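Only one protein chain is missing; all other protein chains are in place.
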Amino acid sequence: MNWRCDVQNFEPDVKISLTRVGVTNLKKLVRLKRTNKRPIILLSTFEVFVNLPSSQKGIHMSRNPEVIEGIIDEALELESYEMETICEEIVKRLFEKHEYATEAEVFMVSDFMTKEKSPISGKYSQEIHKIMGGAKGIKKDDEIELTKIVGAEVVGITACPCAQNLIKEICIKNLKEKGFSDEDIDKILDSVIFATHNQRGIGRIILEVPTGYDIEIMDIIEIIKKSMSAEIHGILKRADEAYVVEQSHKNPKFVEDCVREMAKRVVEKFKHLPDETKVLIRQINMESIHRHDAFAEKVATLGELRRELLSYE
Amino acid sequence: MNWRCDVQNFEPDVKISLTRVGVTNLKKLVRLKRTNKRPIILLSTFEVFVNLPSSQKGIHMSRNPEVIEGIIDEALELESYEMETICEEIVKRLFEKHEYATEAEVFMVSDFMTKEKSPISGKYSQEIHKIMGGAKGIKKDDEIELTKIVGAEVVGITACPCAQNLIKEICIKNLKEKGFSDEDIDKILDSVIFATHNQRGIGRIILEVPTGYDIEIMDIIEIIKKSMSAEIHGILKRADEAYVVEQSHKNPKFVEDCVREMAKRVVEKFKHLPDETKVLIRQINMESIHRHDAFAEKVATLGELRRELLSYE
Amino acid sequence: MNWRCDVQNFEPDVKISLTRVGVTNLKKLVRLKRTNKRPIILLSTFEVFVNLPSSQKGIHMSRNPEVIEGIIDEALELESYEMETICEEIVKRLFEKHEYATEAEVFMVSDFMTKEKSPISGKYSQEIHKIMGGAKGIKKDDEIELTKIVGAEVVGITACPCAQNLIKEICIKNLKEKGFSDEDIDKILDSVIFATHNQRGIGRIILEVPTGYDIEIMDIIEIIKKSMSAEIHGILKRADEAYVVEQSHKNPKFVEDCVREMAKRVVEKFKHLPDETKVLIRQINMESIHRHDAFAEKVATLGELRRELLSYE
Partner (left out) sequence: MNWRCDVQNFEPDVKISLTRVGVTNLKKLVRLKRTNKRPIILLSTFEVFVNLPSSQKGIHMSRNPEVIEGIIDEALELESYEMETICEEIVKRLFEKHEYATEAEVFMVSDFMTKEKSPISGKYSQEIHKIMGGAKGIKKDDEIELTKIVGAEVVGITACPCAQNLIKEICIKNLKEKGFSDEDIDKILDSVIFATHNQRGIGRIILEVPTGYDIEIMDIIEIIKKSMSAEIHGILKRADEAYVVEQSHKNPKFVEDCVREMAKRVVEKFKHLPDETKVLIRQINMESIHRHDAFAEKVATLGELRRELLSYE
């Protein structure tokens, strides 16, 4: 008669190893230290996984949250400056608590507030971006090989180059009918900002690098912002609003262009990262003329990106 | 020693009547008959409620889904043409099964497909809109007073009049610098379609009327579409896309304007509905220049809307 | 030829007043002061509305976010201890910026972290609850009448009394077949914790009171927790887990019971609040034996609740 609870150390009836066992949708308050500044407070949602060999019935599920709780509570005391560092810490402890595990992963996502200045009026306002951090660990005979993950998701505006050209054509036709000369029309084209459909665009970059390399999250956020037709802002005085519309229409971009821009800037900015760095770049545009979204994505190593760009210079 | 299960007929320890008891998030496949046409198939999410007097411990929760199941299954056989009719049926049966209840409500929401023609190329494509139906019943000494609810939510495009004026100003300045005369400029303004920010807009209208009055769901969908800057379509050939952009920019609208337009059209279209008809009109624009959404709403009786409009003619 | 941008002060073509105009889905970082403690940091999502008379084309949409930005930035400097206070501040400024408005509303919702102790092991862990704050203002000849809103949403566990009785019946039948006497069976019933279905339950309480009355958010959170079958915790050592299961099964509750419990405790706890206080109490159980959710709700004034409870004593 068995009513012991360490059921989990029992052999399972079906002996199959598992790729990933853990918890998802776990919310925690995270506090990041900053030098000479208020700490950054993040309300993060965590995912935490380990792999599970076939001989093990179940991991001690209840332990995972403990581990995280413990580490986060300690991390609040630690001089930790990055979310990835916290994730790496969690990974290390996961291996301690789950001796049998050879792989561990931790991901966290949070809203992140930055103070930004509007383009013309120069008014400061809070801007909220999404940031992702994570760490992966692989254990080979007591050696833990750590990878860290840093990413962000930023909202901006994109304007469609194709529709703008169609509108231009129509206007030129109208102007000709009104008797304007080609010379005049060229002048007008230089003076006028033509309509097109524009929309809320969401850019995302995620980098995965061996531990030890530094990645400044603000660099990623900057790259995403710069790669759309224009940046958007919480506060837009009249002059700012005009500026955003003008900029986005002078800089129209397809969903694919945004991804290419991000790729180019990633290569330029992260010279210090190794070729094996994994890069995911994604743009989703909530088309204003459609119910569906437009999507473009580039998945490659930094080395591949570098070679691709070089080959076209 | 009590281990009987009709616990639910027991008196609760805390004797308080409840406003609303029931189930939410209940998905059902609904089939609406049509004359000489394929039936309409809806995958609907239901909410079903009754009120509960203080003397009753719990309603027979398990019964609600039964009731709905039963009715829907039967409704599939019935010659039922409207989702509201099904909801009214459900309300009636709720009273039969919950003798003590004096109020009952049923709401359903579904995606609804219509075949629509693109403006220029005339290509037909599926358009998916959200439709809502419902029914409320109040029981007064065995008389059931029924109200029915019909509504829809439609996606379209809205362009901002304010930003467009700002852009116009800038362009006029440029044109003057290029030496164009006021007369020329007026001609140019007539020929040119100026940029502004535009976005995915979501319009919603919900009507609540005494049972017996007919409301054609397609009328509501039409009103919402017509009240934004332009309609959008699944398939947009090049000429269609140009048309949508041109129309939306020749017809710029604030989020408030969309609501006012809808209100006006509701009054014009539903002349046959009584003054006590409850009307909810809402527009949400997913601003392309902001991370937040713009919102406008009108809640009134049809009588109030009629009087308001009259008073300004 | 009009290309001025204060379009918004123009008369609209359709002259209809609007119930609610503003912004939704606006995220802001909020910092609440605490005496002798670290400030509370909230990442809040705001909804901000004013009404709009028929003569006004559009409110200066871009101003709303400004107002909020400004106030929040200032609130960070202010000695503000409650989210409602911030909302009241916002309402006041909305009236300043929108002279024509006679009604203004602000709502904010945030995740809120509390440190809580597990029942047996006494281990502290972070618990994340949802909190809501808000304020409404009505302007009558330059007098602003303020209402404040405070609420919370807490997750717990609920166990079904009905199914537990059914299981009890089955077990008693088995025990009788095994030859146990009624006397033995009574002893066994006292010793055994019978199975039933239990599930994640979500309780919500929202109070709306005239300004000036104090409401401690922790009181609301406590009431919701106490009104389900048992509280849940981030960290559950083995003994804690057993305790939570035992408690919830010794304290089974229908979705309706949770609402009644909350109602009773609200009346007991908030003796200092006036009869006109508006109360919304809601429980949603994510049934483990169904795909749909069970729902119960009480909407009443505190006065009505008080009278209802009294009438049954």
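Brief remarks on what is shown
In order of appearance the chains are A, B and C, and numbering begins at 1 in each one.
As a convention for this text, a contact is a pair of C-beta atoms (placed from the backbone, for glycine too) under 8 Å apart; a residue touches a chain by one contact, two chains touch by 3 or more.
Owing to the predicted nature of the structure, the values given are computational and were not obtained by experimental measurement.
All shown chains touched by the missing chain in the whole complex, by label: A, B, C. Only one of C:Arg34, C:Lys140, C:Lys178 or C:Lys271 touches the chain withheld from this view, namely C:Lys178.
One of B:Arg238, B:His272 or B:Arg307 touches the chain omitted from the figure, and that residue is B:Arg238.
Residue C:Val244 is the one among C:Ile205, C:Val244, C:Ala263 or C:Leu305 that touches the chain missing from this view. Only one residue in the set A:Leu29, A:Val192, A:Val245 or A:Ala263 touches the chain that does not appear here, and it is A:Ala263. Among A:Thr114, A:Asn165 or A:Thr211, only A:Asn165 touches the chain left out of the display. One chain is missing from the display, and on chain B it is touched by residues 5, 27-29, 41, 43, 62, 65-66, 69, 72-73, 111, 113, 123-126, 128, 234-238, 241.
Remark: the residues of chain C touching the chain excluded from display are 127-128, 155, 157, 159, 162-163, 166-167, 169-171, 174-175, 177-178, 180, 184, 187-188, 190-200, 232-234, 236, 238, 241-242, 244-246, 248-249, 286-292.
Counting the whole complex, the residues of chain A in touch with the unshown chain are 1-5, 7-8, 12-27, 47, 49, 52, 54, 57-59, 61, 65, 161-162, 165-166, 168-169, 172, 186, 189, 254-257, 259-261, 263-264, 284, 290-300, 305, 308-309, 312.
Criterion: only the chains that are shown with their structure count from here on.
The rotation that brings the Cα trace of chain B onto that of chain C spans 180°, given to the nearest 5.
One inter-chain figure worth recording: chain A and chain C are separated by 32 Å, centre to centre, where each centre is the mean of the chain's CA atoms. Inter-chain spacing, taken between the CA centroids of chain B and chain C, is 27 Å. Rounded to a whole number, the gap between the C-alpha centres of chain A and chain B is 35 angstrom. Across the assembly, chain A contributes 128, 234, 236, 238, 241 as residues in contact with two or more other chains.
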